[in-house]
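One protein chain is absent from this view; the other protein chains keep their places.
Going in written order, the chains are labelled A, B and C, and every chain counts its residues from 1.
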Amino acid sequence: MKKMMTYSEGIREGMSAAMRKDPDVVLFGEDVGMFGGCFGVSAGMFDEFGPERVRDTPISESAIIGCAVGAASTGLRPIAEIMMMDFLTVAMDQMCNNAAKLRFMTGGALHFPMVIRTAGGAGVNAAAQHSQSLEAWVTHVPGLKMVFPSNAQDAYGLMLSAVADDNPVVYEEHKAMLAMESEVDLDEGPIPLGVGKVVRPGSDVTIVAVGNMVHQALAAAETLEKDGIDCEIIDPRTLYPFDFDMVANSIDKTHKAIVVSEEVKRGGYMGEISAQISENLFDSLDAPVVRIGALNTPVPFSPALEPIYLPNAEDIVKAVRSQG
Amino acid sequence: MKKMMTYSEGIREGMSAAMRKDPDVVLFGEDVGMFGGCFGVSAGMFDEFGPERVRDTPISESAIIGCAVGAASTGLRPIAEIMMMDFLTVAMDQMCNNAAKLRFMTGGALHFPMVIRTAGGAGVNAAAQHSQSLEAWVTHVPGLKMVFPSNAQDAYGLMLSAVADDNPVVYEEHKAMLAMESEVDLDEGPIPLGVGKVVRPGSDVTIVAVGNMVHQALAAAETLEKDGIDCEIIDPRTLYPFDFDMVANSIDKTHKAIVVSEEVKRGGYMGEISAQISENLFDSLDAPVVRIGALNTPVPFSPALEPIYLPNAEDIVKAVRSQG
Amino acid sequence: MADNKDMVKDLYLTMRRIREFETNAMNLFAEGKIPGFVHLYLGEEAVASGVCSNLREDDYITSTHRGHGHIIAKGGDLKFMMAELFGKATGYCKGKGGSMHIADGTRGIIGANGIVGAGQSISTGVGLQILLHKTDQVCVCFFGDGSTNQATFHESLNLAAVWNLPIVFVCENNGYGISNPQSRHQKIKDVADRAVAYGIPGVVCDGNDVFAVRETSAEAIKRAREGKGPTLVECKTYRQRGHFEGDPAIYKPKEEQEAWLKKDPLDKMSKWMTDEGGFSAAEVKAIDDQVKAEVAEAVKFAEDSPYPTPESGVEDVYSDIVEEVRDR
Partner (left out) sequence: MADNKDMVKDLYLTMRRIREFETNAMNLFAEGKIPGFVHLYLGEEAVASGVCSNLREDDYITSTHRGHGHIIAKGGDLKFMMAELFGKATGYCKGKGGSMHIADGTRGIIGANGIVGAGQSISTGVGLQILLHKTDQVCVCFFGDGSTNQATFHESLNLAAVWNLPIVFVCENNGYGISNPQSRHQKIKDVADRAVAYGIPGVVCDGNDVFAVRETSAEAIKRAREGKGPTLVECKTYRQRGHFEGDPAIYKPKEEQEAWLKKDPLDKMSKWMTDEGGFSAAEVKAIDDQVKAEVAEAVKFAEDSPYPTPESGVEDVYSDIVEEVRDR
């Protein structure tokens, strides 16, 4: 049954479905309870699942993730929320040294089925400590998986898979997309981790875009269509494991690639993807890969500066044209 | 005046020279005082500079870096030690959200001349929480600079520049290199940040290697010389700002590039460098760039596994040969 | 109580300035002129005003996401503050920081901060700097009740205690961390009890009574100035608005809100001034009028100011690298 749903509702439906199915799935974090989460994503879940399974925590991010690690290792499947992706910084140790590594370090004696939800991204004038996109940090850590949905259907389906996965999965929610509506079919169920999606088929250039940038890429493709340039847009949806085959197949056809994300460009995960493309598809490329990211600066507050900081459709159009 | 010195002594001489010159330079961290640091790097400095300027802290990494931030913003030039690079995780917030961003966020009202020293790298069977190379995380953060010396002379000269710099500089020390001896001329003074070094001139292939991998690259070059392949090895020394011109000039000559670091390969900083090379020197390259890093796993403990995890000279030899 | 009339006037002036600034910010946010997140200090004015009345210009403060009051009390310029809230080039941070990041190095304001708990650890460094430079300055570190459960509260108070740093830790216990009441984020009633864990004094005062705040913090500041180390001062107060503008704060019990509104620090103070302090209603009104004019001027300044130029977006990342950061 199809219906219109916001991105935010897609996330919530995913969590709720998982919690209905398995009593060991619990949600905790700052203000996720009666308040419904800082952005309202978990609104109503406290009422449905009660105070035992939807729990407010003190402002203690290390404890939140550490708690998820301990809970996961002994039988729960926690969904832990870190309110803003920027605050992963105060929980990096638990996330990267414990959640990610302990399965390996204990030779498989323990395992950690857990989801870390966190709101990333800029565009709401929240300044440099509430707007970051830190995909590169997460994807660099062996033992972590990471998903980043760009619409409500994916938000729903990826949440189901993330909760069902036996490994720690970081689930990024873009705060500027929360209210974005799109059609969802809840019967479609889980979307397997590691499977990308061709959001727009095309033959002239491959654009790999993640999160909110998928929408910028779609806008760019419309503009370029008028020039007679036919863009293929791939949304990997899962950042790790990454569906490189889908990208490679596309480039075999287009011979050109643009990669776009909202991260600060220097050291962003799209650099990794660009490197993989150039290294592995060297003979197939007709032009250098172009990477598009945010300026290499902290995220500025001012409404006059933030749009300049962010990559957008126009940048993508320019990049495609530059490849000739 | 030249003399033989260990890497560790090079670091210490750099810190000591800076402290002799400027009373506002102070050193603090866990066990850096009478104990001389967990690896002995600051041995003797407590005696020379006294308990006011060489200070032991409790086990409180966030406070250590936060303290450096506050001290730097009001007139000191602190050198703060985080014992192991792996423990940056517990201080990421102070390092990335405060030290790195506050100059920008305050529109230049405050600035942060500070050095964060930390021991990275594997090779001593210290397992996954005491062996990581996290260059990618640091270099991805606008506002931070980062240096990573590969020998005692550079350790000395880069420390002088790091302390003199008006921005936060992360200074990585490789724990497996601490006892490595090389010739040092203390009169040579500071090495400017952002200036790489051609460690071995050559004409057939450009190898960019950092930290301990410089030595693996040198070993590989010797082997390859016997095959008649002449490697040019570049040690960037500063990871950000990065001396891309030096790399580009070299590739203009060799038309081939290998990049090597000890980081986990996926998402490592060498991926960024590989991407920059492929994107900017597309027409100059005769073969795909090859990136060499560690396995995409946590660092294993066993003496039987750690050497397999780590990249080495043989990997470099193979990579060069694969480029034909 | 009040040492003298000038002092009372100054205290009231500061409180009124904060109240007026915040009320304007509230309205301007509602009108869509101020973007982003805005956390108002309405109801907590006595804390910053009382504490900072003991400070010298060369003393330091660190602040929080709810920082306007602290910054005004420490002498921050209303024009530059308001312009920053608007994201204008003339703002304290040239529009790059916004409400949560205002700093003024020339007045010892080492910044508001968007990370809960950040100020605590930064204050230790300011304290260390003072210690090593052997001056008799102090640093006051403001923070909320919710933040006392954060890592840095603990690490910083311990470090300050061990190093005997000249810091006064001021907890503004306004009863909530966002929607979470104190009773659900910690099992203790008095945050000041946590001082025991660090072997330092902990004291509690009525944070809606500016005289009580002034006196209690005066002693702690004196201790710090004399090299006797840090103190944890808890001021009990109340956040009259939601956590940020836009939060309807339905989690606050109505009776609680009403009871606290009756204890409004400005009402309390102006009543005291006319009832007991020897001020005429006209004198009080004169202050109010002066403040109104000041804030109106600040708003006008902000509105008339230009936005930052695109070029400025790549400045101030580093002291020496500019163009290179433009690459995207």
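Please note the rule applied: a contact is a pair of C-beta atoms (placed from the backbone, for glycine too) under 8 Å apart; a residue touches a chain by one contact, two chains touch by 3 or more.
Because the structure is a prediction, the values reported are computed rather than measured.
Peer 1: Need the list of shown chains touched by the one chain that isn't shown.
Peer 2: A, B, C
Peer 1: Hey, which of B:6, B:42, B:62 or B:254 is the one touching the hidden chain?
Peer 2: Of the listed residues, the one touching the omitted chain is B:62.
Peer 1: Of A:16, A:42 or A:60, which sits in contact with the chain we cannot see?
Peer 2: Looking across A:16, A:42 or A:60, the contact with the absent chain belongs to A:60.
Peer 1: Who touches the missing chain here, A:93, A:135, A:262 or A:315?
Peer 2: Answer from the full complex: A:93 touches the omitted chain.
Peer 1: Identify the residue among A:102, A:233 or A:292 that touches the chain left out of the display.
Peer 2: Touching the chain that is not displayed is residue A:102.
Peer 1: Per the definition of touch given earlier, which of A:69, A:158 or A:191 contacts the omitted chain?
Peer 2: A:69
Peer 1: Which subunit B residues would touch the chain omitted from the figure, given the whole complex?
Peer 2: 30-31, 33-35, 38, 56, 58-62, 86-87, 89-90, 124-130, 265-266, 292-298, 300-305, 308-309, 311, 315
Peer 1: For subunit A, which positions touch the chain that isn't shown here?
Peer 2: Contact residues on subunit A toward the absent chain are 24, 26, 52-53, 55, 57-58, 60-63, 65-76, 78, 93-94, 97-98, 102-111, 142-143, 145, 165-167, 241.
Peer 1: Across the whole complex, list the residues on subunit C that are touched by the chain not included here.
Peer 2: 149-155, 158-159, 161-162, 184-188, 193-194, 196-200
Here, only the chains that are shown with their structure count from here on.
Peer 1: Express in whole angstrom the distance between the two chain centres, defined as the mean CA positions of subunit B and subunit C.
Peer 2: Taking the average C-alpha coordinate of subunit B and of subunit C, the gap between them is 39 Å.
Peer 1: Just give me the whole-number Å value for how far the CA centre of subunit A lies from that of subunit B.
Peer 2: One centre to the other, that is 30 Å.
Peer 1: Cα centroid separation between subunit A and subunit C, in whole Å?
Peer 2: Between these chains, centre-to-centre, one finds 36 Å.
Peer 1: Residues touching two or more other chains, restricted to subunit A: which are they?
Peer 2: 62, 86-87, 89-90, 127-129, 266, 296-298, 300-301 - these are the residues of subunit A that touch more than one other chain.
Peer 1: Mind pulling the residue numbers of subunit C that touch at least two other chains?
Peer 2: In subunit C, residues 93, 95-97, 101, 113-115, 151, 317, 324-325 touch at least two other chains, as defined above.
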